[in-house]
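Note that one protein chain of the assembly has been removed; the remaining protein chains are unaltered in position.
To keep things simple, chains are lettered A, B and C as they appear, and every chain counts its residues starting from 1.
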Amino acid sequence: MRRLIPRLILTVVGVVLVLTPFFVRPEAGGRGPLPVFFAYADENFSVWFNVLAVFAFILGGANLLRTHALRVRERGRDWPYSLLTLVAFTAVLVLGLFKVGGPPGLQGSVSHGDSALTWIFDWIYMPLKSTLFALLAFFVASAAYRAFRLRSWEASLLLAAAFVVLIGRTPFGVTLTAWLPNVLRFLRLDELSIWIMKVPNTAGWRSILIGISLGVVAMSLRLILGIEHAVLGGRR
Amino acid sequence: MSGSLEVWIASLLTLMVFSFLWRDNPLYKFAEHLFVGVSAAYFMVLAFWSTLWPNAVVKLVPAAVRVTQPGAEPGAFEPLAIVPVLLGLLMLCRLWPRLAWLSRWPTAFAIGTTAGYNLTRYLRTDFLNQISTTVQDGIVVQQAGRVAWGGTLDQILVLAGTVCGLVYFTYSRPHRGYYGGMARVGVAFMMVTFGASFGYAVMGRVAVLVSRLQELLGGWLGLL
Amino acid sequence: MRRRGADWGARLAGLDRRWIYLILAAGLILTLLTGLRLPERPSILVEPLYERVENLPPGSPILLSLDYTPSTAPELEPMAFAVVRHALLKGHRLCFVSLYPEGDNQIARVTEGVIAREFPAVRAGRDFAVLGYKAGNEMVINALAQRLDSMYAGDLEGRPLAELPALAGVHRLADFALVVAFSAGTPGLKEWILFAGDPLGLPLGGGCNGAGAPQFLPYFPHQLLGLMGGIKGAAEYEAALRLGHPEFHQRTMRATEGMGPQAVAHCIIIAFVLLGNLGLLLSRRRREDAT
Partner (left out) sequence: MGSILDTSAWNLGLMLLLLSAAVLGGIQAARRRRLGPMRRLRALDALEIAVGRAAELGRPVYFVPGVRDIDDVQTIAGLSLLRTVAGLAARYGCRLQVPTDRSLVMNTAREICREAYAAAGRPEAYRDDMVSYISDEQFAFAARVDGLMVRERPAAAFLLGAFYAESLLLAEAGNLAGAMQVAGTANWHQLPFLVTACDEVLIGDELFAASAYLDEDPALRGSLRGQDFGKYLAMALLTGGALLAAGSVLTGQAVLTTLYGAVLRLLQTG
């Protein structure tokens, strides 16, 4: 019985949402209980999911606090940094929940201009986030150095396409092959990189996107029909 | 050299993250643990005030809207807003081993919504759309009434590449013989796609690094 | 001699990645400190758009749609500045619209930041008209295709369209000599192609953010006579303007300045990819000798 009810919930919710596009929405003239019901489900099930996710935060937060508190108590590896995580977490939680710094009491939006949360966001959160994003420029360089090698025919194609586009993006790209006669103009770097983006790039992405859409359809079907065993527990 | 405390804090944190490029070190650990604590709490605060409060609390207790907007008129009472709250409480049963099996119910609801929403959306947006775009592009490209052979050859190649790519993504037959050949052509198209898209994305990543360096060199050290 | 070559091969192919990080960081910092600018040349994507603006008879009406927001302005605003400078230099008449609410102040940044400062003789109403933002996304384009005044009773200050010399003889989209749409999302350039370019056979040029460029390439050159992709596209238009009109001193060339570090970063990455492959070939030749 413990397995049946979750399966039933999953199937009913899945089927209802699959059918929503086939009913006329009330604002487009759909009358009667069915259009209203399906429109309500379409709009509200995702809101319910978000509310549900907020409750789950308690489980996540509990795990975060437990992991770092345990490490501090047992003086485990890097415990002073875990203490920092605990302090930062508690401070921001309190400052944010009570909207400290914003309009008096709990009025106004949580991300009000002068609130402590906004200050933390601007001067601690964003610098850390954008610098981590900036690390990607370095990692792009080291990944390219490591992977773009004439090792196999696939890796060589990967290298050739990336090379043409990379050079095409530099000022020299245009001058480097501008001398090519007009009959060979398609070999000029800027023409070649445009051709690569127009033809093989378009074909590659189209087949991948069509493949993904069928993958999602098949997986969603397996989930709704309850024959996808991995996630909600196997057949016992 | 900037005198503002905020710029100093942001710049020092920036250097701490960059230190990871050299190797894992106390400065990076400081930035890492600080960011985990700050961001986890930040999202929980947003989740409470931007999701839970308007969609659950205010809908169940309309007068509560005055807590955040003193002058506001209470909205309508929505009984059904209790459902996600119940699902949320069921989720918390996970904390008691005896009741842990109940937490499967909200998980089932969550997975049901995911499967239900995505099935038709991907079918329409990616499956039907991608095929109709390719078909509408057609094969024969005309300029001023005449067949443009360059453009037509390109369209044939796009069609061939897409079909061969789809052959690569089939599972029910081993990729051998001519079938394997088509799959390899599909892989070739995909490798060019990944290489070209990688090359194209480099500029976006470098732009973010350049702006960080400009803030350090200009905003903080005043050298620019 | 051959044995030492092989050591080089193994070393080149297996460099410690921190060398790459060090050289990339140093290269960028030096470029920023010295303000190095590299000679940019317009590619075949940008050249036709520049030529079209250059060769239109003076006083031709051009519609500019600024469909971007402050967060995507760093890539798109330099394009708008460059095209506006070029069009005013050639004495064309401009008309500004936008599909985004933030478009009004993006247009204001153009009229105050470029027109007022660099073209004092140019008058609002006479030489350019600001119609501003209208809600409705692609429906706005549809309406403008029929009649301008079906969407805009007057310009932003409320003056009726008929009284604006800048729009003399312009009643619908097809009357414009050129339309240029600067877009970073939806609605944007794609909607201008689908609802204006294709159905009316309108001469349409475009500017988009770097990430969005690949999706518009298939439209070039039949449905899109020119495309500026990201900072690189803006820098190319600035370069074309500088090459074509050396006498005109542009107050700022933000895109070209932004492109300096980009070019250096791309060259460093290309160099390391070449080094890696050189090392691979050297060590492969060593293996062949050894067997």
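Please note the rule applied: a residue touches a chain if its C-beta (ideal position, glycine included) is under 8 Å from a C-beta of that chain, and two chains touch if they have at least 3 such contacts.
Treat the numbers as computed from the prediction; the structure is a model and nothing was measured.
Visitor: In the full complex, which of B:A10, B:A40 or B:A81 touches the chain missing from this view?
Guide: Only one listed residue reaches the unshown chain, and that is B:A40.
Visitor: Given the contact definition stated above, which residue among B:V57, B:V83 or B:L159 touches the chain not shown here?
Guide: Checking the options B:V57, B:V83 or B:L159, the one contacting the hidden chain is B:L159.
Visitor: Looking at A:V13, A:L93, A:V110 or A:L223, which residue reaches the missing chain?
Guide: Here the residue in touch with the unshown chain is A:L223.
Visitor: Which listed residue, A:A41, A:A56 or A:I196, touches the chain dropped from view?
Guide: The one listed residue touching the chain not shown is A:A56.
Visitor: Touching residues of chain B against the unshown chain: what are they?
Guide: 17, 20, 23-24, 28-29, 31-33, 35-36, 38-40, 42-44, 91, 94, 103-104, 107, 110-111, 113-115, 117-120, 123-125, 127-129, 131-132, 134-140, 142, 147, 155, 159, 162-163, 166-167, 169-175, 190, 193-195, 197-198, 201
Visitor: May I ask you to list the residues on chain A that touch the chain which is not drawn?
Guide: Chain A touches the chain not shown through residues 18, 21-25, 28-32, 34-35, 46, 49, 52-53, 56-61, 63-64, 67, 125, 128-129, 132-133, 135-136, 139-140, 142-144, 146-148, 158, 205, 208-212, 214-223, 225, 227-231, 233-235.
To be clear about the criterion, only the chains that are shown with their structure count from here on.
Visitor: Out of A-B and B-C, which chain pair has the most contact pairs?
Guide: Between B-C and A-B, contacts are more numerous in A-B.
Visitor: What's the distance between the Cα centroids of chain B and chain C, rounded to whole Å?
Guide: Those two chain centres are 26 Å apart.
Visitor: From the C-alpha centre of chain A to that of chain B, how far is it in Å?
Guide: Spacing between the chain centres: roughly 2 Å.
Visitor: Among the residues of chain A, pick out those that touch two or more other chains and give their numbers.
Guide: In chain A, residues 137-138, 140, 144, 148, 159, 162-163, 166, 168-169, 197-198, 201-202 touch at least two other chains, as defined above.
Visitor: Residues of chain C that contact two or more other chains, please.
Guide: If we look for residues of chain C contacting two or more partner chains, we find 21, 25, 213-214, 218, 232, 262, 265-266, 269.
Visitor: Given the complex with chain C, which residues does chain B contribute to the contact?
Guide: 21-22, 137, 141, 143, 151, 196-197, 200-204, 206-207, 209-210, 213-214, 217, 223-224
Visitor: Within the complex, which stretch of chain A touches chain C?
Guide: 137-138, 140-142, 144-146, 148-151, 159, 162-163, 166-175, 178, 190-191, 194, 197-198, 201-202
Visitor: Which residues, counting only chain C, touch chain B once they are in their complex?
Guide: 18, 21, 25, 28-29, 32-33, 210-211, 213-214, 218, 222, 230-232, 258, 261-262, 265-266, 269
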